[in-house]
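Take a look at the structure below.
Omission of a single protein chain aside, the complex is shown with its protein chains in their original locations.
Going by the order they are written in, the chains are A and B; count residues from 1 in each one.
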Amino acid sequence: MNINHLWLIVSACFVFFMQAGFVCYEVGFIRSKNVISVAIENILTFVITTLVYCFLGFALMFGPTHFGIYGSDYWLLSHLSLSQNPLGFVFVFFELMFAGTAVTIVSGSMSERTRLLPLLIAAVFLAGVIYPLFGHWVWGNLFIDQPTWLRQIGFMDFAGATVVHGTAGWVSLAGIIVVGSRKDRWDATGKLIKLGRSNIPFAALGTFILWFSWFGFNGGSLLEFNDRVGLILLNTNFAAASGVVGAILTNRFFIKDHSYMEAIFMGALGGLVAITAGSNYLQPLDAVMVGFISGSIVAFSGLWLEKLGLDDAVGAVSIHGFGGAAGTILLAFFAPLEFLGGQTRLVKVLVQFAGVAVNFLWAFGLGMLMFYLINKSLGLRVSEDEEEKGLNIVEFSDIYSWQDYLKMTHYESLT
Amino acid sequence: MNINHLWLIVSACFVFFMQAGFVCYEVGFIRSKNVISVAIENILTFVITTLVYCFLGFALMFGPTHFGIYGSDYWLLSHLSLSQNPLGFVFVFFELMFAGTAVTIVSGSMSERTRLLPLLIAAVFLAGVIYPLFGHWVWGNLFIDQPTWLRQIGFMDFAGATVVHGTAGWVSLAGIIVVGSRKDRWDATGKLIKLGRSNIPFAALGTFILWFSWFGFNGGSLLEFNDRVGLILLNTNFAAASGVVGAILTNRFFIKDHSYMEAIFMGALGGLVAITAGSNYLQPLDAVMVGFISGSIVAFSGLWLEKLGLDDAVGAVSIHGFGGAAGTILLAFFAPLEFLGGQTRLVKVLVQFAGVAVNFLWAFGLGMLMFYLINKSLGLRVSEDEEEKGLNIVEFSDIYSWQDYLKMTHYESLT
Partner (left out) sequence: MNINHLWLIVSACFVFFMQAGFVCYEVGFIRSKNVISVAIENILTFVITTLVYCFLGFALMFGPTHFGIYGSDYWLLSHLSLSQNPLGFVFVFFELMFAGTAVTIVSGSMSERTRLLPLLIAAVFLAGVIYPLFGHWVWGNLFIDQPTWLRQIGFMDFAGATVVHGTAGWVSLAGIIVVGSRKDRWDATGKLIKLGRSNIPFAALGTFILWFSWFGFNGGSLLEFNDRVGLILLNTNFAAASGVVGAILTNRFFIKDHSYMEAIFMGALGGLVAITAGSNYLQPLDAVMVGFISGSIVAFSGLWLEKLGLDDAVGAVSIHGFGGAAGTILLAFFAPLEFLGGQTRLVKVLVQFAGVAVNFLWAFGLGMLMFYLINKSLGLRVSEDEEEKGLNIVEFSDIYSWQDYLKMTHYESLT
C-alpha cells in the first residue's frame, strides 16, 4: 500500500460525499411537500447500488472481457481476496462510488410525481446492467489490461462525463418522458408555471459539496498520484467557474429570463460535468473554454427541454446529459495533439461523437424500455390526489412534521 | 512522518466531521421549537470534550497502566512534546475525535426537555472519567504496549462499537430514564404520540455526513495505512446498506409501522455502529450479514424501548447501545478463526458477551449515578411551561428568529 492507494481512497471518500451533495441539491430545488420523499429516495438508491453494483455490476464492468462487450468474474466479489491483489478492494470501493453517483441522479429528475418502488427497481437495473455494461466498453481495461470495444476505437472519457453523467442523464430523459410532467407544470394554455424551490441555500450547500467531491472524482480517476493531479484539480475548478459565466451570459442575452438563479446552479454543475471528460488532457485556458461553452449549452438545453414540454425537476438531463456530451466532444477540439493517441483531430471528433451517440442510444433506449415495462406492470406515477398532497405524506405518512411546522406559525400568542 | 501519519490525520479530520453529522441528524429529528438549543449543545459539548479529554481523559486512557485499570501520565499533554515521539500529538488528535463522538451522542437522546447546564456537567464526567476508563481497559495498549484487563481476557473491539458507541448508548439510556419522557410523548391512555420531525432532509444530510465520517472512524482505527484498508471501507459501506434492508424488513413484517422512515435512518446508522467492532476481521458477505442482523435488532430495540415507556428523542440508545452490542457479539460468530487469537469460537462468544456486559454495567451504572446526583442537586429537567414554549426561547431568548419565521408567513400582501 502506497501513496497511490491513499490518494484513491481519499478520492473515493470525496466521491461518496456526492450523495450528501445530491440530497441537498435536489431537496433544495423541489417543493416542500416532497422533500422527505426525495431525501429518503437518495438513501435507498445508494443502499441498492451498494449491494447490486458490488455483487453483480462490478463483475460485468471489470471482469475478464468476453468479445470486448461484457466482463465476467468477481461475482459477489469473489477472487478479489486480500492476499492476491492489495488494490482489489480499494478499486471496488472507488468504482462503487462512481456507480452510486450515476444512480442517484435519475431519481431527482423524476421527483415530485413518481412512486418510490418503481424508482428503486430502476436503480437495480441501472446499477446492475445499464451502467456497468457501458462502463465496460470504455473502462473495461482499468483493472485488467484488456481490449474493450469503445476504447479500441479510441473513445476517450477520462473520469466519466459520458460513462457516468451521460448515462445518468439519458436514462433520466427516458424517465421524465415516460412518467410525464408534474401536474402543475404548465397552465391550461401550455405556458410554463414556475414552481417553488423549497430551500435554495440548501441547494447552494449541495452545489459546494458536489464541487468539493468533484476534486476526488476527477483527481482520483488518475488511479495513481502523479504530477498531473494539480492540473486536473485546477481544470476542474476553472470549468465550474467559467460554466457559471457561460450560463449567466446565455441566460441574459438569449433566454432573457430575469430569474437567472437556475442558470447559475446549472452552469456550475454543467461545467463540472463537462470537464470530467478531459480534465487530464487540457491546459487551464482550454478548461475555461470548455466550461464556458458547456455552461452555455446546458442553459440552452434546459430551455429547449421546456419548449419540448419535458419536465425535469432538478435539471439533470441538461446538466448530466447535455453537459456530459458537450464536454466529451469538446475534448476532441481542445486537447493537445499528443493526447489523441495517433488519431487526427477530425477522426477524434468523429470518434467522440460516435461514443456519445452510442451512449445515448444505449442509455436512453434501455431507459425507455425499462420505464415502459415498469409503467405497464407496476405503474410509475402517483395519483393526482397524491401528487397534490405531496409525497412526504403519501409515502411516509409524515403529517407529524408538517403539524410541527404549522404549529410554529400559530405560536404568536406566546410572545 | 510518513504515510501512516497522513492516513491517521485525514481519518481524524473525517471523524471530527461527525460533529457536523450529529448536528444535522439530531436537529432534523426533533421539533422546531428546540432546534437552536440542540445545535448549540453540540458545539458546547465538543468544546468541553476538547478541554477535558485532552488534559485529563487522555492520561487516564493511554498513560502507563496501574493494574490494567487506569492510566496515569500525560496530564495536560505533558511528556508528549514534539521531540520525543512524533506520533504523540497526532494520536491525541485522533483519539480526541473518538471521545468527541461518544460525548455528543448523549445530549441528543435527552433533548427537548433537559436543561443545558446538567448536560454540560454530564459531558465533563463522560469525557473525563466514564469513557476514558473503559477505553483504557480495551485500548490501553494502543499508545504504549502494556496489558489492560479486558484486552487481556481477549475482548475484541476494533474501532469502538462498544468502547465508543456502547458507552454512549448506555449512558443515554440512564439519561432518558432519569430525566423522563417528553411531556407530549404519550397520551392520557398511554398511547404513543408521534411527534414532529423538524427537518428530515437535514437528517438525511446528517446521515450521509456520518456515513462519510465512518470511513475515517473505521479505516483510521488501523493506526497505520496497510492493505486491510480497502476491505475495512467496503465492509463499513456494506453494513450500512444491509442495515437499512434489515431494519425495513423488520419494520414491515414484525413491527408493521407504516411510516418506516425512522427504520431507514436507524438501520443505516445501526449497521455502521455494528460493523465498527469487526470491520477489520470480516469478509464482505459477513459484513452484509452483521449489518442486516444489527439493523433488525436496532429496529426491534426501538420498539421495545417504546413499549417500556422510554423516550429517546433521536434513537441513540437503539443505534449506539443495541447496535454496538450486536456488532460486538456478532463479530465472534462471523470472524475467521485465525482472528480469534487462539480462543475457540465459543469462548470468544462468551468473552464478547462479557465485555458488552461490563460495558453496560459500567456505563449504565455510572450514568444512573451521575444523572441521579445531578438531578438531586441541580435538577435535570426544564419546567412544564418551558418545555411547552421550547428551549430555543427558554435558553437562548430566541424570539427574534421565530418572529422572522412568522413574518414570512404574513407577507402575502406583497405579491
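Rule of thumb we're sticking to: contacts are C-beta pairs under 8 Å (C-beta built on N, C-alpha and C of every residue); 3 or more make two chains touch, one makes a residue touch a chain.
Owing to the predicted nature of the structure, the values given are computational and were not obtained by experimental measurement.
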Using the document's definition of touch, tell me which of A:219, A:278, A:302 or A:321 contacts the absent chain.
A:219
Touching residue (missing chain; options A:233, A:249, A:303 or A:349):
A:233
Touch with the omitted chain, as defined above, among A:14, A:98, A:322 or A:360:
A:14
Using the definition of touch stated at the top, determine which of A:207, A:221, A:276 or A:296 touches the missing chain.
A:207
Looking beyond the chains shown, say which of A:181, A:198, A:343 or A:375 touches the absent one.
A:198
In the full complex, which bits of subunit A touch the chain not displayed? Write them out.
3, 6-7, 10, 14, 31-33, 194-198, 200-201, 203-205, 207-209, 211-212, 215-216, 219, 225-231, 233-234, 237-238, 240-242, 244-245, 258-261, 264-265, 268, 284-285, 288, 389, 393, 399, 402-403, 405-406, 409
If the hidden chain were put back, which residues of subunit B would touch it?
1-3, 5-6, 9-10, 12-13, 16-17, 19-20, 23-24, 27, 35-36, 38-40, 42-44, 46-47, 50-51, 54, 76-77, 81-82, 86-93, 96, 199, 202, 392, 396-398, 400-405, 407-409, 411-412, 414-415
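In the analysis below, only the chains that are shown with their structure count from here on.
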Which rotation angle, from 0 to 180°, best lines up the CA atoms of subunit A with subunit B, given as a multiple of 5?
120
Using mean CA coordinates as chain centres, what's the gap between subunit A and subunit B in Å?
33
